[in-house]
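With one protein chain held back, the other chains of the complex are shown just where they sit.
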Amino acid sequence: MNSFGRVFRVQIFGESHGESVGILIDGCPPGIRVVEEDFLEDLMRRKSGDIGTTTRMESDKPIIKSGIFNEFTSGAPILIEFKNDNTRPTDYDEIKIKPRPGHADFTSYNKYMGFNDYRGGGHFSGRLTVGLVAAGVIAKKLLHPVTISAELIEAGGSNNIDEAVKNAIKIGDSIGGIIECRVTNVPISQGEPFFDSVESQISHIIFSVPAVKGIEFGAGFASARMFGSEHNDELISISGKTRSNHSGGINGGLSNGNDIVFRVAVKPASSIAKIQNTINITSGKPEKLKITGRHDSCIALRAPVVIESVTAIALADFKLLDKSFRY
Amino acid sequence: MNSFGRVFRVQIFGESHGESVGILIDGCPPGIRVVEEDFLEDLMRRKSGDIGTTTRMESDKPIIKSGIFNEFTSGAPILIEFKNDNTRPTDYDEIKIKPRPGHADFTSYNKYMGFNDYRGGGHFSGRLTVGLVAAGVIAKKLLHPVTISAELIEAGGSNNIDEAVKNAIKIGDSIGGIIECRVTNVPISQGEPFFDSVESQISHIIFSVPAVKGIEFGAGFASARMFGSEHNDELISISGKTRSNHSGGINGGLSNGNDIVFRVAVKPASSIAKIQNTINITSGKPEKLKITGRHDSCIALRAPVVIESVTAIALADFKLLDKSFRY
Amino acid sequence: MNSFGRVFRVQIFGESHGESVGILIDGCPPGIRVVEEDFLEDLMRRKSGDIGTTTRMESDKPIIKSGIFNEFTSGAPILIEFKNDNTRPTDYDEIKIKPRPGHADFTSYNKYMGFNDYRGGGHFSGRLTVGLVAAGVIAKKLLHPVTISAELIEAGGSNNIDEAVKNAIKIGDSIGGIIECRVTNVPISQGEPFFDSVESQISHIIFSVPAVKGIEFGAGFASARMFGSEHNDELISISGKTRSNHSGGINGGLSNGNDIVFRVAVKPASSIAKIQNTINITSGKPEKLKITGRHDSCIALRAPVVIESVTAIALADFKLLDKSFRY
Partner (left out) sequence: MNSFGRVFRVQIFGESHGESVGILIDGCPPGIRVVEEDFLEDLMRRKSGDIGTTTRMESDKPIIKSGIFNEFTSGAPILIEFKNDNTRPTDYDEIKIKPRPGHADFTSYNKYMGFNDYRGGGHFSGRLTVGLVAAGVIAKKLLHPVTISAELIEAGGSNNIDEAVKNAIKIGDSIGGIIECRVTNVPISQGEPFFDSVESQISHIIFSVPAVKGIEFGAGFASARMFGSEHNDELISISGKTRSNHSGGINGGLSNGNDIVFRVAVKPASSIAKIQNTINITSGKPEKLKITGRHDSCIALRAPVVIESVTAIALADFKLLDKSFRY
């Protein structure tokens, strides 16, 4: 559903071209200092405007409606809203009946029996990730001194990201990329077996980020090609430190005191300038579709901070849960 | 935690060398015929005994304690228990203080402050997957006519699985593998945005299966190297049928009427015959460790039916949730 | 926590003297017509201004931020906000250190380690019930043709409610009351054993309404003084109709096809004009306290519509859950 977490819980809302989008955070402990400036850096990292990103520019000003009192979290739910200033709903009249390939247009039409807000993907839009980033800022504070750092390590199959992006723009196409995320200073034993392993919860929320199609922890898919003697990480200290880190910092679903490391595959954005084939859902006939909205050539450029943010949300919940267990 | 699902919910219990393991299923609708024979085929597929699997043999007889009445689900919780017949707890005395590399020994000791049942991994053992298979049998019935089929497509980096396994046995090492799972006849619009996308829920439960380190849907990691024009699946029928299936049957987190396809990376089993280095957790000193229990050379051989089962559990929950939404 | 429900879920937010209060509704099926006028009648019933209610007047205009598209629920989360226009935070400076008897001032100060918004009770204020009423309006639509009707049947121990209220105003004190709620046209078998009986879920949400201190279903406390032969409701029709209704329309936690009937005890509002004794939480010394804010002499006058609303929320969740179960 539209909520995630057991104790530190986030609830997302809004549509791409509705009045606003945002996030409601429940279960956040009191006493964490939060002021508007805290959000700016991460929101800026997610923002568009750079080469390869959409020309739709939003102010992305976080409006805190509740839960912060005299600059500190009060223990009550925190509602953060972002206005949608720069909407052009008329861009989307055509997709009402001609679903865009690769988008949620067709599936959401069916899920909601035609009542969904189809404009710009509505509730399925990447626009909603702005709320995730805001919640991530608070989660990161709660996790201190844990650090979470994600970066785009490859785009369009190339490690020369700039060049790959410029090429995609030139040919009017889009490209994906691979993001690596590293979490340091994680205490041992975060995670909740059997079903809420660290991998389970992180992958759960990572796959709620639009365009993600794969995730691997530590050696990941390469593990499947290794021998056990090669893959096993030798324990060299009572603090949990291991010689290698093929497990990505997780054993038995629990953090083991080493860095948590994972990689995420982001597919190319589905909206492209090229004319595409689709079906008219009222007539059932094939149709040509030319997408006219403003879109990203490489959505993966803006995704690292989102990956960090959702990771922080998952780990904040683990942290609070683990405390509940310390009897 | 030890439960999964919103409406169709499973709760797992048991330890590898305790009295029993099993599963408690809640939210299962009444009127589904379930008899003991229904479990045999899938339990047999998970069982050990074949070349490359452990010599620990369990009868794996499902004991239904509640929730089935006159051969049908009654609507009450279904408890299925499996006795642990073939335990040898003394095999594990050493690991109490010398954590096995790659295992949950070290992390679970820290998580539970030394109170955990360490014998054979205790609650973290692959033994617990027998309960998942039992729940999967019921979930598959509930999903009819959906079919779920997983197979090992690669082991030890080779497509010649037999040979790879024999080699691993010969050298006293373990190997991993890659499993592909395909789900057919899925209705359009299963899945719950924003956070409970089909990928989110499936990956969540897949990563609770011991030894899984990666998952990708459709083109997965290869998506990150494709152009949008190449990746987008062209819609060719009002039933949702697309020309290609790079999205793995999922758009916007919702099933789109095509086969759901994903691949899972299984690491090599951590228990190997070779002597390994570890730390003594009481003295903090390095130690040599020789693992003497009975173990699998290629745990991935037994995993496909587990992958199918947990997929069925996730999809059964989606099915019931989707019905609740049809107002 | 600040959320309620399994499928039809509400999440409440806001503080009495913060920027706004409101509700976020998730899991609401698409296709329910909702326009602003739909809220007016129930919001008006909750409003203050009549004799015996506070002179704090709020416009109580529902601002729909998301989830309604072209006048229908879209299937996405519905955020409804109410601005706090008529706040006077300075009324509350004194209670920061002198907790008002009967209020949450002392407990919330301790719960949130002094970080809570203490102004007017903050997140604990009856002001938040405006969001419950808004969610109730949508839940009532979803429940059609079920009707829910609550009324104040007694105030200050008297059935002459007007007179009791006038007397309370005259003497500068407050009074409580008893509200009876009746639900008609409930289908048989709403409710979820074992723990989510109809009584369990209704009482759960009823006790989240400030000032409620008791609830009884059907004959309630009088049942404890009846013989079984007297209490048992004789079944007279295959539709579930019974001759009497001592069970209040619920057997085994499930609706039985008769009216669901329950009564709720509302205590007198804690804020009174009279000078009271309390403790200074910084010095630990006894203090006199004169409460100067604007308050209700008989809060129970405004509560019936809130009782209806939360009942509707609980029953809406049961309705959707019951559908999920119909395999």
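Letters A, B and C name the chains as they come in the text, with residue numbers starting at 1 for each one.
Everything that follows uses one rule, which is that contacts are C-beta pairs under 8 Å (C-beta built on N, C-alpha and C of every residue); 3 or more make two chains touch, one makes a residue touch a chain.
Being a predicted model, the structure only gives us computed values, none of them experimental.
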Looking beyond the chains shown, say which of B:53, B:87, B:116 or B:309 touches the absent one. B:116
In the whole complex, not just what's shown, which of C:60, C:81, C:216 or C:308 touches the removed chain? C:216
The missing chain sits against chain A at residues 6-7, 27, 29-32, 75-76, 142, 193, 320-321, 323-327
Under the stated touch rule, tell me which residues of chain C contact the chain that is not displayed. 1-4, 6, 12, 99, 101-104, 106-108, 110-111, 121, 123-124, 128, 154-157, 168, 171, 173-178, 188-189, 191-197, 199-201, 203-205, 207-208, 210, 212-221, 223-229, 231-238, 240, 242, 246-248, 251-256, 265-272, 274, 276-279, 281, 284, 286, 300, 322, 325
Hidden partner sits against chain B at residues 1-3, 9, 11-15, 18-22, 24, 26-27, 30-31, 65-67, 69, 72-79, 81, 111-113, 115-117, 122-123
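Keep in mind that, in the parts below, only the chains that are shown with their structure count from here on.
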Separation of mean Cα positions, chain C and chain B [Å, integer]: 44
Approximately how many whole Å separate the CA-defined centres of chain A and chain C? 37
If you average the CA atoms of chain A and of chain B, how far apart do the two points sit, in angstrom? 25
Name the residues of chain A that each touch 2 or more other chains. 1-3, 12, 111, 123
